[in-house]
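We show some of the complex, not the whole, and keep each chain where it was.
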Amino acid sequence: MMENKVFLSFAFYSTILILKMYVVAIITGQVRLRKKAFANPEDALRNGGLQFYRQDPDVERCRRAHRNDMENIFPFLFLGAVYSLLDPSPTVARIHFLIFCVGRIVHTIAYLLQLRAPTRSVAYSVAQLPCFSMALQILLATTPYWN
Amino acid sequence: MMENKVFLSFAFYSTILILKMYVVAIITGQVRLRKKAFANPEDALRNGGLQFYRQDPDVERCRRAHRNDMENIFPFLFLGAVYSLLDPSPTVARIHFLIFCVGRIVHTIAYLLQLRAPTRSVAYSVAQLPCFSMALQILLATTPYWN
């Protein structure tokens, strides 16, 4: 598999996106500390008192961005891996991965910086295009096994 | 891997389930627009005003269905892939995948259409059976490496 050029390209972009998700998690933690808004009483107690066991709109925004990543990046990790095994054109495959990767990075930036709608939705939709394309190609490739 | 009949079958059912999850995401967006209930102020502003930056029970229901999918379908993507490499009987493997796939589709329908309890819980439990079966088979197959 590590001699499959398409798989290597897929592994590279996927790892970038996982690191991007880790960054969102770190930002969430930083916003919690800065805004003093903790999800657990034991965290609040360690950081000034139970009054900081509370929600905060900025923290919730980070969590929505993170959740949307889970909803979309995790399926990509599966679709991209199987698609890489279908022996696609390396150039076409890279375009798939690149569009998804850029789309998801723009999505995160638009979410966290609260960019004007529909920036975030457009980034989401663009990133879904290669996913649908890969899903359809997988379904076609597995046709002989449909029944 | 693409010559492994079990893996192809697994890839087929998994892709169907990922597409199903994308459908839940699309439905969530449609319900947000119809009920005018947006998760972000910037979305509400674009769709009539800040008063639509609010929660809605129907939207929350879609989100719970989606989250439950993440909790269960994503682990299946891993378990099914490794199980496919264990050289199981193609028929037995297909039964595993099919039960999970049908169970999860029924789960989503029961969730979104608010079918009477315990329809949804039963669908969830049935879908977990092949997952537990695959997990146990993986543990047994990796026994020589337990220490």
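A and B label the chains in the order they appear, each numbered from 1.
Operating definition for what follows: a residue touches a chain if its C-beta (ideal position, glycine included) is under 8 Å from a C-beta of that chain, and two chains touch if they have at least 3 such contacts.
These figures come from a predicted structure and were not determined experimentally.
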Once every copy is counted, not just the 2 shown, what does the total come to?
3
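The rule is simple: only the chains that are shown with their structure count from here on.
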If you average the CA atoms of chain A and of chain B, how many Å lie between those two points?
17
Applying the document's contact rule, which stretches of chain B touch chain A when the two form their complex?
1-2, 5, 8-9, 11-12, 14-16, 18-19, 21-22, 25, 39-43, 45-47, 66-67, 70, 74, 77
Contact footprint of chain B on chain A as seen in their complex:
61, 64, 67, 70-71, 74-75, 78-79, 82, 85-87, 111, 114-118, 120-121, 128, 131-132, 135, 138-139, 141-142, 144-146
